[in-house]
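One structure is given below, encoded as structure tokens.
Of the protein chains in this complex, one is absent; all others appear in place.
So, subunit A:
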Amino acid sequence: MTTTTSPVLNANGVTMRFGGLTAVRSVDLTVNSGEIVGLIGPNGAGKTTFFNCLTGLYVPTEGSVSYKGTVLPPKPHLVTQAGVARTFQNIRLFANMTVLENVLVGRHTRTKEGLWSALLRGPGFKRAEAASKERAMELLEFTGLAHKADHLSRNLPYGEQRKLEIARALASDPGLLLLDEPTAGMNPQETRATEELVFAIRDQGTAVLVIEHDMRFIFNLCDRVAVLVQGQKLIEGTPDVVQSDERVIAAYIGTPFEGAPGQEEAAEVEAAEAQQGTRPSGAPKSTTARTEDGQ
């Protein structure tokens, strides 16, 4: 793959305050085209809040976000229209719509048929509808959900609901995809499959910014990783650099043993990963569930 270095996303000094609480403090982040960038940090670090600022669900207190050089207006539908799509940490599918309909809703910005054309049902409408269906089915194939197209999304198992969120986001043909904990609650095989899926998405020319707690997932996947701790960006760099940074380990696992060699630290990271793999997403979920439902 060729990695051109033109920035897709440029977040500049993004700050988000809720009353006295500064959830995100002056964060800069760039995502280049063809890149997969990871965003990690302990629970409550402000990762989801940062995503909400990028996608217009929150209006940042300070700072600006631009996509391919143009500043994004803080309106979710305009952000999606511009080419930034996202998934949610606490799954937010349209529970009582079918899988296919969910993806079709994702096509909304890329189709134009309004009320009149729906009422008159001319050939243009039928063509557009057929094209939308075709594209949606393509995406369901791509994510491996085609056989469930007619199921209600609420009846899908958890892992497939997460995949459906990705398919729905991809339906808007985004240039940048934001994934908020895409493997939370998944078993190891599903996590592996999601990894493949994210690579495939990148290979199709969509840059990806992903929040995740699963360290092996992040370090396998990402070209670059940024660490957020208490709303501030602690460090940003290649997985190797981040992985061995003492502050990161401290923030994640607590203070390392006095003078412990790198080998041992790595083992600890391993252990933490193993724990991550089996742990239910209960804790991080509930925190943000509250946050997002608040708005």
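By definition in this document, contacts are C-beta pairs under 8 Å (C-beta built on N, C-alpha and C of every residue); 3 or more make two chains touch, one makes a residue touch a chain; residues count from 1.
The rule is simple: contacts and distances are computed from a predicted model.
Per its UniProt record, the hidden chain corresponds to "Putative branched-chain amino acid ABC transporter permease" from the list "Septum site-determining protein MinD", "Putative branched-chain amino acid ABC transporter permease", "Sarcosine oxidase subunit beta" or "Sulfide:quinone oxidoreductase".
The residue touching the chain not shown here, chosen from A:Ser33, A:Thr48, A:Ser132 or A:Thr194, is A:Ser132. Among the residues A:Gly106, A:Gly175 or A:Gly231, only A:Gly106 touches the chain that is left out of the figure. The hidden chain makes contact, of the residues A:His77, A:Arg127 or A:Arg247, with A:His77. Checked against the full complex, the one of A:Asn10, A:Ser33 or A:Thr55 touching the unshown chain is A:Thr55.
Although one chain is not displayed, its contacts with subunit A can still be listed: residues 55, 57, 75-77, 80-81, 85-86, 88, 92-97, 101, 104-109, 111, 113-115, 117-119, 121, 125, 128-129, 132, 147-148, 150-152, 154-155, 157-160, 168-169, 171-172, 185-187, 190, 280-282, 285, 292, 295.
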